[in-house]
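A single protein chain has been removed from this complex, and every other one stays in its place.
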Amino acid sequence: MKRLLGVALGILTAIGGFVDIGDLVTNAVVGSRFGLSLVWVVAVGVVGICLFANMSGRVAAVSGRATFEVIRERLGARAGLANLAASFLINLMTVTAEIGGIALSLQLASSVDYLLWIPVAAVAVWLVIWRVRFSIMENVTGLLGLTLVIFAVAVFLLKPDWGALAGQLAPTVPQQETFWSYSYYAIALFGAAMTPYEVFFFSSGAVEEKWSVKDLAQSRINVLVGFPLGGLLSVSIAVCAAIVLLPAGVSVTSLSQVVLPVAEGAGKLGLAFVLVGMVAATFGAALETTLSSGYTLAQFFGWSWGKFRRPAQAARFHLSMIVCLLVGMAVLATGVDPVLVTEYSVVFSAIALPLTYLPILIVANDPQYMGEHVNGRVVNVLGMVFLVIILVASIAAIPLMIVTGAGS
Amino acid sequence: MILGDLLGTPVLDADGGRLGRVADVRFVLDGTPHQLMAEPRLLGLVVGPHSASSFMGYERNGLTRPRMIARILRWRHRGSFLVLWEDIAVVGNRSVRLRPGFTRYSTALDDHAQA
Amino acid sequence: MDPGLSRGLEARVLVNAARARAAGWRARSCRKRLYGGMALAGLVLLTACSGGTSHSVSTAVKDSSSAVATARIALRQDMDGKLTRAATSTTLDDELKEIQTSRSTVLKLSPATPEDRDTQKQALDVLDQCAAGFATARAALATNDGGNPSLPDGDKALAGAQDALKQLEDKVGSK
Partner (left out) sequence: MTSASAPLPRAPKVGGRILDAQLHLMDRQVLDHDGVPVTTVDDLEVSGPALDVEIAPGSPAPVITALLTGSVLGTRIFGGRPPSSRLIRIPWKDVAEVGVVVRLGVKGEPLDASWVERWVRDKIIARIPGGSHDPR
């Protein structure tokens, strides 16, 4: 019974934890501009993140080595450092976006300017990292994030023309958009689903929670059930936008637009749900990304790390996270639009993805680390297919960003 | 000396002809025994066509998966060989020179030797 | 800047970005930084001077009509009791910011032909009308139920602005 509860809890947190500011914004933007014609990308992204998280979780559980230790060990100091620099900066960008997301959600709830919420959000994130136990932190934000299910509920309450919706599913470029911006948003959506921090966090979390080989089955269930359901949640954000905003000629540029379809379908109660969900989801993701920035640095340089230690026993790890939060706050204080930061961060995530993906794919095949738990044949075939997809997305991203003027 | 300085150094034969670069340095744990572990004694140099980036060691440890990657990396490191300490004449700042008539050995690692 | 030049720049930026990536792995860090900087500078230049007056105006008009449409949805939901005051006023603030951004873009244009100057002027008039519509709507929200102006007044003002935007969009789009 207890075991069953554990599995259920794991799945629920995986669903609630899947959506972050990147998914919220990108899905709404895409839904309002492209309808459902890019939903297939979310499906591809979800399969990719399942594969990637499953591999890195397995490496962490079997060898006890988290992702960035493996990256440094396999790529060497030089390429490892280049990789660290890229991953760390993108992660920092995501931290900034998530804190901005918390502040924007709180503004929607209170109409107090988001700039005033930013220090509150950052301090709250730090306090949780400083004091709260890893498992409590993960479960509470994950479960509260589940209230985002209201997006899926709203789809039904809006009573859409199902036939017309299904017709939009075909991957075609809508009339008013160009092929290039379509491709650009495909990559953004892919990056939002497959953000590297999710993997840093997932594998380091496995070490934090002292996973071993016998936890492998549960981790697989969490990933294989939780992530697709989380993906369904993020698709419903796009569907909501496609039902309400697309016909009205609204293209999403702010978080306030993201919640309008829910209010349309489910009224004030729905709005309350969605606000709680957005605060929880962005707060959870802010925790994950902040921790990830500490994890990547500590693992590269071999520092002592982990929330399971007292802060004083992982001093540099905690110091680096404090610095990251301060930097994120400073960036937001300049008044830069957090939604814009988010849109860039998901694309840069897609650009940096091969750097973390390839070393994990290789180590997951190395019996020195994995013993008998090396990748099976099917996983390897899928792994290679995704390596190609990830490479193509990564290489195409910057040219597309320039050609489309970042999707405008 | 510092090992990092040696990695990537060009390797020349006795006549100054270029053979490749030091891709790795092989040690064997059979030096003076301490209370914990024996001292690693330099056994030889792994010389490869490319610099220090002996990427992932695919050419040595018998890994074959994922097949495409393994193939590409093995191909990139084709022609790498092991040369023993006894065949090294001079270790310099800019290059390593081997003795005349040195022997090329396979770089393969014995699987059982690898814990 | 003429489009030919900006296209040339674009191509150069592409090449630089690709080269920057290739150099990265060799950890020639200073050269990488240089290329990165050049790519970034190119990007900034490109966004600064892409397209002519009519292109900029049509982008601004499109953004603004999205903003006005959003505001109207929010007002209607507020009247239907579906949206809280906090959410409605935040939405109006966000969308007003969007209008202001568009307005300052249009204002900064330096049109070359009399025709372009005319387009710019019309756009500014319409965007001012939008801003006025937002002012009415926000005042209605602040005076709370039944006061003057009322929420339907705000919606009406925004509807007027939406029509004006539509006309301008058709006109600029037809060029």
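As written, the chain order gives the labels A, B and C, with residue 1 at the start of each chain.
Keep this in mind: a contact is a pair of C-beta atoms (placed from the backbone, for glycine too) under 8 Å apart; a residue touches a chain by one contact, two chains touch by 3 or more.
Bear in mind that the values here come from a model prediction, so they are computed numbers and not experimental data.
**Q** Just one of A:R33, A:R58 or A:R72 touches the chain that is missing; which is it?
**A** A:R72
**Q** Which of A:W305, A:Y357 or A:F386 sits in contact with the chain that's absent?
**A** Hidden-chain contact among the options goes to A:W305.
**Q** Touching the absent chain: which residues on chain B qualify?
**A** Its contact residues with the unshown chain are 1-7, 20, 23-32, 34-44, 46, 49, 52, 54, 57, 60-61, 78-79, 81-82, 84-86, 88-93, 99, 103-110, 113-115.
**Q** For chain A, which residues touch the unseen chain?
**A** 63-65, 69, 72-73, 76-78, 80-81, 130-134, 298-305, 307-313, 315-316, 318-319, 368-369
The working rule: only the chains that are shown with their structure count from here on.
**Q** In angstrom, rounded to a whole number, how far apart do the mean CA points of chain A and chain B lie?
**A** Each chain's C-alpha centroid was found; their separation is 42 Å.
**Q** Counting in whole Å, what is the centre-to-centre distance of chain B and chain C, each centre being its mean C-alpha position?
**A** Roughly 60 Å separates the two chain centres.
**Q** Chain A to chain C: how many Å between their CA centres?
**A** 28
**Q** Using the touch definition from the top, which residues of chain C touch two or more other chains?
**A** none
**Q** Two or more other chains touching the same residue: where does that happen in chain A?
**A** Chain A, residues with two or more chain partners: 78-79.
**Q** Quick one: which bits of chain A touch chain C in the complex? Just the residue numbers, please.
**A** The touching residues are 78-79, 81-82, 107-111, 244-245, 248-251, 253-257, 259-260, 263-264, 267-268, 271, 398-399, 401-403, 405-406, 408.
**Q** Note which residues of chain A are touching chain B in the complex, please.
**A** 74, 76, 78-79, 358, 361-362, 365-366, 368, 374-375, 380, 383-384
**Q** Which part of chain B faces chain A closely enough to touch in the complex?
**A** Against chain A, chain B makes touches at 52-53, 56, 61, 63, 65-69, 114.
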